[in-house]
Structure formats: C-alpha cells, structure tokens
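Every protein chain but one is kept in place in this view of the complex.
Up next, subunit A:
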Amino acid sequence: MSDLATLEKSVLDDIAAAGDEAALEAVRVAALGKKGSISALLATLGKMSPDERKTQGAAINLAKDKVTQALAARRDVLKSAALDARLASETIDVTLPLRESAAEAGRIHPLSQVFEEVNTIFADMGFAIAEGPDIETDDYNFTKLNFPEGHPAREMHDTFFFNPKEDGSRMLLRTHTSPVQVRTMLSQKPPIRVICPGRTYRIDSDATHTPQFHQVEGLVIDKGSHLGHLKWILHEFCKAFFEVDHINMRFRPSFFPFTEPSLEVDIQCRRDKGEIRFGEGEDWLEILGCGMVHPNVLRACGIDPDVYQGFAWGMGLDRIAMLKYGIADLRQLFESDVRWLNHYGFKPLDVPTLAGGLST
C-alpha cells in the first residue's frame, strides 16, 4: 500500500471514528488544514517533475476529494444525530390538560338567548321592537287597557304597588308588557307592528310563578289585520321557535279586558319522562293569550276603532324558554347557581340566526 493510500485510509478511519462535530473538525484540520497531512502532500507537488506531478497530483486530489466527501457525509450524520439527541431531550408532556378557553367557559342566560331567538323570528316578519319602563302608572297598566277601576280582572294581576304620592296616585310595577303597547299607540301612527319584550311583576311565588318574570307581546294595528292573520303569525312563530316542521295549535275563546274577542292558545305536545315533544301527543299546553285589540283600548289611545283594527298577543318568555329547553323549575332562572347556568346557559358564540339555526 502506498503512503498515500495509507494516509487516505487513516484519515477516512479518523472521520468514521469522529464522535461529534468537534472531533470531526479536528480530523479535518489534521488532514486538510494548512498544516494538514493531505495539504502537506499537496505542497510537495511543486517540487515534483511535471510527469510525476501529473500522476501524483491526480492521486492526491482524488484522495482529498474522498476525504472532503467523507467529511461532509460524516458531518451530516453527526448533525442529524445531534439534532435527534437534542429533540429527544426536549420531550414535553402533551397529555397536560388545557385550560378551558374563555369563549367555551362563558355563558349566556337562557332568557337572553330565547329573547334573541324571538326577536330574530319577529324581525323577519317585519316587526320592530318597543320597550317601556318597569315602573308604570295605573293608567297605562290598567285603565287605558280597559281594566275598569275596581274590576275583578285587576285582581287577576297581583300587583306590586309603590307608596301613594301626595296627590293620591301611586306607581306600580307593570304586571304585563301591555303598557308598552299603550305607549306605542300613543306615540306612533298606524300601521303599527311591534313586539314588546320585557320584565313584568306579580306577587306570586311557587314552582310555576316567580314575583318577576318576562313577557313578549306583539301588537299589530292597521286597517285590515284580523284573527286569521293572528292565527297565522302565531302558528309560524311556534314552528320557527320550537324548530319543528309542524305543530298543532288550539285557539280557545277566553277573556282579557284589553282584547275582544280574546283567545288562549294551546300547543299539542307529548310529555314523557320530563321530555316534551311538540306536534304529537295528547296533552294541550297553554302557551299564550291573544285577541283583537278592544275598541276601548284603541279609543283610549286615540285610535278610531271603526277605521283601524288589529290584534295583540302576549306570552311568557320564561315559559317558552322552559318548554323549549326542558327547564323544570321557573325559580332556578333567577337563582344564579353557576352549576345550573353552566348546564342550561349558551356559549357566547352560539348566536341565534335564521340562516344558521336558532339553537344549532
């Protein structure tokens, strides 16, 4: 074996033996550095005859190329191994539990959600939304709505009163959202199409009554709207709200001072182990009251009942929320128990839309 071959083998062996990039670099310097063994051989070329230089030069350069390639290949191997070793040391515990995101943790109260659902449906039918104060006058809450002074119908509303003022008048907490209808009729000219959602109050407290509750009323006043339209609107509403293809409704004559004729509306449902299915079953569940606006109410609000006509309805927002979402006890709506709110509440990004679905 020639000296060159021996040297080449020795360098290649050293390359293969280099355990890390620093050792490899030392091998490189020892072979190809200024004073390296192969560099030294190359330096001898100058003193050789041209023929010798031709053969030796080619041989030495071949050896140098081999070494250079071996160095590069070894460097790649070592680099890759080093990276593997580093990555191996960098392992994290991917099973660590995440923190729940705020958007997942937060909740919208079922009443707020249902309020938006109802608004969405009626907005689509062309209704505006009206509001009024919780603290009302007797006139707006009762008298203008055709509840005569001392009439037993007033007793149906167990009213919260404030203390009488010096002039003997006393304010009250509205017992229904109907005073908003009065305010709307007094401030707006027909045609009128509004819904009036809001908080209402009656002195009552048991599993199905709380001293505060919420209603949404609707009012239409124009020159042609009649009971047939009212039935259609409520039917469309119930299908959209309960998100069912069909629903059976029963309209029963009833009595409210502010409507004539007055109707109560039941929906057909089947109750089974706490679950309610609409559009089937044997039970009739009362969900709202409605009727043609009483001529006395129109007159009290400055509207001629022989020219204009219209209808109104009112339903319990709490009640329809409970029905739709299977909430058993009304009182829990106001108890602010986070366990309950987490369960029955809605995530902030679950915004009801007609296009995307009210609740899905």
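The working rule: a contact is a pair of C-beta atoms (placed from the backbone, for glycine too) under 8 Å apart; a residue touches a chain by one contact, two chains touch by 3 or more; residues count from 1.
Keep in mind that, in the parts below, contacts and distances are computed from a predicted model.
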Q: Match the chain absent from this complex view to the correct UniProt protein name in "Phenylalanine--tRNA ligase beta subunit", "ABC transporter substrate-binding protein", "Probable glycine dehydrogenase (decarboxylating) subunit 2" or "Phosphoribosylformylglycinamidine synthase subunit PurQ".
A: "Phenylalanine--tRNA ligase beta subunit"
Q. From the list A:S2, A:T91 or A:N163, which touches the chain that is not on show?
A. A:N163
**Q.** Touching residue (missing chain; options A:T143, A:Q188 or A:S254)
**A.** A:S254
Q) From the list A:A72, A:A123 or A:L186, which touches the chain that is not on show? A) A:A123
**Q.** Sole contact to the chain not displayed, among A:L62, A:I135 or A:L186
**A.** A:I135
Q: Extract the touching residues of subunit A with respect to the undisplayed chain.
A: 96-97, 99-103, 105-109, 111-112, 116, 119, 122-129, 131-135, 149-153, 155-156, 160-165, 170-171, 173, 199, 201, 203, 205, 211-212, 220, 225-229, 231-233, 235, 250-255, 260-264, 292, 294-295, 305, 309, 333-339, 341-342, 345, 347-349, 351
